[in-house]
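In this view, the complex is presented without one of its protein chains, the others remaining in place.
All chains are identified by letter, namely A and B, in their written order; residue positions are counted from 1 within each chain.
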Amino acid sequence: MIMREFALYIFHLAFFPGFIFLVASGMFFHWIDRKLLARFEGRVGPPWYQPLADIIKLFAKEDILPIGTNQLFALLLPLTSFASTLSAGFHILGTLTGTVSSFNGDFIMLIFLISLPSLLFFLGGWTTSGVYSILGGNRSLLQYFSYEVLFIMAISGTAIASGSWSLAGIFNAQSGSMPYITLQIAGFILSIAGLIGKLKRSPYDIPKAKSEMVMGPLTEYSGGKLALWKLADFLQTLSGIALIVYCYFGGLWLPHTAIGYVIFILLMLTIQFILSIISAVFTRLRIDQLIDLNWRILIPLSLIHNLLIMIL
Amino acid sequence: MTICNALCELKNISMTEEEDLLPSFNENQVLLASGQLLEAVVILLKNDVKHLSTITGVYQENKLQLLYHFWQGEGITLRVVIDVTDNQVDSITDLIPGALFYEREIVEMFGVKIKGLDMATRMFLPDNWQGGAPMRRKLEVGSEEEMQEIK
Partner (left out) sequence: MSRVTIPIGPQHPLLKEPVSFNITLEGENVIDSTLRLGYVHRGIEKLAESRSYVKNITLFERVCGICSHIHTTTYCQAVEGLLGLEIPRRGSYIRMLLCELERIHSHLLWLGVLAKNIGLNTVFMYAWRDREIVLDLMEEISGGRVSHAINTIGGVRKDLSSTQAKKILADLPVLAARVRELLDIVNNDRSFKARTQGIGYLSTQDVYRYCVVGPVARASGVGVDLRRDAPYAHYHEFDINVITMQEGDVWARAIVRILETIESIDLSRQIVEKLPAGDVTVRANRKVPEGEFVSRSEAPRGEVIYFVKSDGTQTPKRVKVRTPTLTALITLPMQLEGLQMADVSAVIAGVDLCIACADR
């Protein structure tokens, strides 16, 4: 019995909904994003195996870093980013499929795990000593402070309304009545904006903008470490989108059923579609316009929104 | 009109007697001594001829001709002949700041010195170029020297 449980445990961790499934889903969503962007721009777009081919190619490349970088940190930072987003994704998808049970406070844990890579991104630029890396890292830190706050405040609206800090509690509060998307449409829009800032997608992609700071903090990384950063990016996107779908569309699917999974995946694809459209249509904002937009408009809106939720 | 006025005024100060020795040219031209350059540019600016197209250097038989091509509806060229070894030409960047790059190019390519122009860094040639003034060398097509360059 114990052996069987142990085997099942390893199966869940490694395959479904663990490591292999998460990495494959992350690559799938990244491919959808690139294909959509290409079609919006009038191009054809890459084939379905492109993200996999990129990651495999990166692992085969030479891995060199400039003199003066701390080699241990340069390895630990991408590894930790990957590990934290992997854990976040595992928890969300596990709660969906029933392999992991949601505990009180896991909402906050998830927010922490999803936002950890952004902080490590800045540190990654700091440890590789190069002009582009350090300057890019400074700007990414500014963006991190602003848009993490926005995301947390916006998505906490659902937690406040449901009265609990666990995913299961948020879900249960919606399954009886209407999903939160209808009541908290403003919060939904604000958390999408926060997510775009967190994921450093256009129009908030200054840290990664090639025409400004070459690659920002990731300029000096190559080979396996760059592959790990990219994988962390894929999984951050996946976890962020899954969290938003969980919190705002709670009552729409029934857990542990096939139709429920299909609806969940369709909702995630819809949000990915929205993110890609926004990337295609807007220019990259300057750092001051970005901070201005955030602190003057978006955060006050989310404050008012949360206050209204608490009152009503 | 402006060019005609400028031309008339310039003819008064130019070396008109030597103009017949100049080659045929399709625009108005005035031959000046090197010391009269600034005066001529002042006259041009006063007559509203502001646009300097470029400064050409022509190296012929140990003498360097500098041609200042101006344009305002019509073209007019100021011609100054100097010896390469003396630096007798003033810089006109105080009057026309846009002449800076053209003068720097003349200094680099022909090896003259222009008074009042500080050449802190090179513009076209590499920083460690030792070969002298490029435009003053004689190269025949297919010669040994040209082939050496390509190697």
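The rule is simple: a contact is a pair of C-beta atoms (placed from the backbone, for glycine too) under 8 Å apart; a residue touches a chain by one contact, two chains touch by 3 or more.
Keep in mind it's a predicted model, so treat the numbers as computed, not measured.
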Omitted chain - touching chains that are shown: A, B
Listed residues A:Leu13, A:Leu123, A:Leu269 or A:Leu285, member touching the removed chain: A:Leu285
Among B:Cys8, B:Val42 or B:Met123, residue touching the chain not depicted: B:Met123
Missing-chain contacts mapped onto chain A: 37, 40-43, 131-132, 135, 202-203, 205-206, 209-212, 214, 280-289
Interface with the undisplayed chain - residues on chain B: 23-27, 50-54, 56-60, 67, 69, 71, 73-75, 77, 96-102, 121-126, 134-135, 137, 139-141, 146
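Note that only the chains that are shown with their structure count from here on.
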Between chain B and chain A, distance of the C-alpha-averaged centres to the nearest whole Å: 63
